[in-house]
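All protein chains of the complex are present and in place, except for one that has been dropped.
Chains: A and B, in written order; residue numbering restarts at 1 for each.
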Amino acid sequence: MELFILGCVIPVVLGLGVLPIRRAQTALWVATLGVWLGCACAAIPVVSVLTGHDLPLRQMAWNMPGGALSFGLDGLSAFFCLPILLVAPLAALYGCAYLAHEKKRLGPVLFFYNVLTASMLLLLVARNGLLFLIVWELMAVSSFFLVVFDDEKPHVRQAGWTYLVATHIGTAALLVLFAILGQQAGSLDFEALAKAGLSPALASVLFVLAVIGFGTKAGFMPLHVWLPEAHPAAPSHVSALMSGVMIKTGIYGLLRLLTLLGNPAPAWGWTLVVIGLVSGILGVAFALAQHDLKRLLAYHSVENIGIITLGIGAGLLGLTWQQPVLIVLGLGGGILHVLNHAIFKSLLFLGAGAVVHSTGTRDIDRLGGLIKSMRWTAVTFVVASAAISGLPPFNGFVSEFLIYFAGFSGARADAPQTVVLAIGIAAGLALIGGLAAACFAKAFGIVFLGEPRSAQAAGAREVGPAMRWPMAALALACLGIGLLAPAAVQTVLPAVRVVGHVPVTATQEATVLPTGGIAKPGLAMAATDSDEPSPRPAALTMPPTEPTTLAVRSLAAIVRVSAGLLVLAVGLFVIRRHLPRGSEEVATGTWDCGYARPTARMQYTASSFAQPLTDLFRLVLGTRKHGGVPEGFFPPPATFETHTPDTAREHLFAPLLRLIDRSLAPLRRVQRGRIHEYLLYIAIVLVLLLIWKAGGRS
Amino acid sequence: MTVISVLLILSCLLLLGSSRLHVAIRVVAAQGLLLGVLPIVRSAENLHVAILILGLSTIVSKGILLPWLMNTCLRLSGIRREIEPFVGFGPSLLCGTALLGLAVWIAVRLQLPQVPLILLTSSFFAILVGLFLMVTRRKAITQSLAYLVMENGVYGVGISMSLDFPFLVELGILLDVFVGVFLMGNLLFHLDREFEHLDADKLTELSDLSEPAPAGEERV
Partner (left out) sequence: MKIMPWALPLAAWILAPLMLGIINRVKAFFAGRRGPSVWQLYYDLFKLLRKASVYSRSTSPVIRVGPAVVLACMILATLLLPWGGLAAPTTFTGDIILLAYLLGLARFATVLAALDTGSSFEGMGASREVQFAALAEPSFFLGMLVLVLHFGFSGLSNMVAGISLETWQTSGVLLILVACSWFVLLLAENCRIPVDDPNTHLELTMIHEVMVLDYGGPDLAYVLYAASLKMWIFAALVVNLLVPMRSLAPWLQAPVFLAGIVLVMVLVGIVESIVARLRLQQVPKILIGSALLSLIALIVRLVG
């Protein structure tokens, strides 16, 4: 535990040390060193917890109001540490190159990056409500300063402002939440809170507060409004850290709180399932309508948070229905998706950063053909695109498979509610997956393939090694988790155990199962576990109580198929080159149906690519079209553009905030800008408090 | 019976998704035939004359007579053969999915013993779809069609509860429908002469109120 705390302290100390350094290069490397060292220290206890060792709760000598200053690292915390430990150092390294040519002083941004990393780590081990809130706030504030790095641009200031307001609405909900919880338990220590013995009604109220508070950070629809503003505004490596990792602290908070609230009511699970489906489907629908690469990615975070929430919701319903398969695989899939999303989303943001860095634009419709100049970035980006679309053999498929598996094996014909859940999972995830694939076909296809659509895109150059290597490492992680799926599931189980309260059976058997076949040639996939179809209905032959074993066995088979896929694809490619005339190539123009002078601007654009799908969702998207078709024989130049504002922002929050603004207007009279008046208010309040306290005494 | 119920649900979905008037009329006619077969299938073991008559009369009235009337209306009035929806066909289908869920929920929650749930579900679905079509389709003729669909649903609910009950109710409702169709036919011609269009929506132009009333609800 001390090692972990040390891991949190090092980045902050070195970050502080950076502040006075004037030379940009030195500052960058010192700060990055801090992140690397800190994460290395923290990694040791995390790994030991994930491999099955327990760390005792550590209580510091100091007390805080409402309990002791205590830290603990259990399976849940340890698993959520993984994304931070993986992404933060790589993104920091990337940042070294990304920020190297900035004219500004880099001290603050480096310092706040390190503080953000440390506060996220600390948040995961905080075991006291007040400490949790303080660290939470520290994280929010440090990320705010990172978002407004380019504060000379008005839209960045606007984004920072949106983020600040949103995150504080969330914090307000959490404040109330912990106040009520602490009052019930008499202490703010998590240990005490867990024994608070809440009434079901109160627990439900707290759950709603938690969904609002943590959901704002995580980006549940419709609380997501800050994400599409803040992520594009921040520097790309910061977006990677925020979108890949920081929003997951919201999920962590929700899960941690669920361990404190006692048995979940069925309505909680359904709430999360519905939130998950809505966030998932609408998140990807909004993403489809975007032209700004980073904004698109931000909406995809909403989508993936939806998938995670769907899994967790299924797990909660499993808890209420006493269905181990839903608990283990629903929660497991959801939590594993946290790690997976952290990897591919940060990779995508880093890739987007590389594109912005070398072309200077984020507008997808101005890019194109980058694969020829930026080969590394393109390859890693396509890996991440496939992974986020949930395609095998990458990691996104593994977690989505677990959630599907949970839904399917939880479905029982005699219990309609399980079928409703299964319909939600099957149809919802399939739709989300299909739309995500469409969206990333667009993102990758328009940005990297075809011909450059503008001079900036034509002049793009590959980024330097400090930016390439982190991307390559993350891409390898995508493939690695995909191919080591059974092991990945084992890593999640400790976290599931913390939330699920149930003993996870049969993991031992699962671990001895061969995960191999990776080294085997593809077509030699043995039919080892192909049971002959039994004469009885299959449902009877399947023991329902050993979900992990079954899922792990399936994943092992999937790994074999995935490996086979890789080998086969390579094999077919090689065969194709060795056909009699296979390596002969003639270069020509793209077939243009006889049109003589095609230009790059005649290519399909991102907007036109997504148009059929955005039309399907036009009711929610509210896409606005400007301009129109040219008319007449000699038409003047015509323009056409579409613009999709955030529906929740425009139609929910804007009116709501206007209403609040108007109803609170009379209060402005109190605020006149004279310091003496303010002092008078303070004095009056003080006196009143004193009188009230004294009066109460007698 | 399951097959009939499924076909009933499918026919309702087809109504939600189809854009052609004569297709819609044919589908409603098919519904009538299905509902006519239904009592006969339901009491296949102790079939007696009353039930046979019920079934056959249903087939004749709902499957043949009313559709024929509608077709005649359609031909005589010479209106365009397209359904003009307020809600597009794709969204209509999605709403239909929601209504289907609602129908299942209602059917399960009623907890009627001895009643085939699937039939109850499909009948409720027909009622809901009828209501939906009435609200969301522009033309007067589609509204009477929708009314017929709803009526089919009521009949289905009746059949699923008991075999004798529908006879009385049925007579009353059928009378309603006949009156409705005749009234509508009359109205159609007059409207046609006066306004050269047949949008029930535009009946609001007859109103004295300065602000047009919300469209497409009051009249059948």
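By definition in this document, a contact is a pair of C-beta atoms (placed from the backbone, for glycine too) under 8 Å apart; a residue touches a chain by one contact, two chains touch by 3 or more.
Keep in mind that this is a model prediction, so the values were computed, not measured.
Within the full complex, the residue among A:Gly197, A:Gly589 or A:Pro666 touching the omitted chain is A:Gly589. When the full complex is taken into account, the listed residue touching the unshown chain is A:Ser554, out of A:Ser187, A:Thr361, A:Ser454 or A:Ser554. Shown as candidates are A:Ile44, A:Ala267, A:Leu476 or A:Leu572; the residue that touches the absent chain is A:Leu572. The chain omitted from view is touched by exactly one of A:Val9, A:Val141, A:Ala437 or A:Val620, namely A:Ala437. For chain B, the residues in touch with the chain missing from this view are 2-3, 5-6, 9-10, 13, 17, 89-90, 93-94, 96-97, 100, 104, 107-108, 117-118, 121. Mapped onto chain A, contacts with the missing chain fall at residues 368-369, 371-372, 378, 382, 386, 389-392, 397, 401, 404-405, 408-409, 411-413, 416, 419, 422-423, 426-431, 433-435, 437-438, 441-442, 444-446, 449-451, 525-527, 529-534, 537-542, 550-551, 553-554, 557-558, 560-561, 564-565, 568-573, 576, 579-582, 584-593, 600, 602-604, 608-613, 616.
The definition used in the following text is that only the chains that are shown with their structure count from here on.
Averaging C-alpha coordinates per chain places the centre of chain A 49 Å away from that of chain B. Chain B contributes residues 90-91, 108 to its touches with chain A in the complex. Remark: chain A residues 416, 616, 619 touch chain B in the complex.
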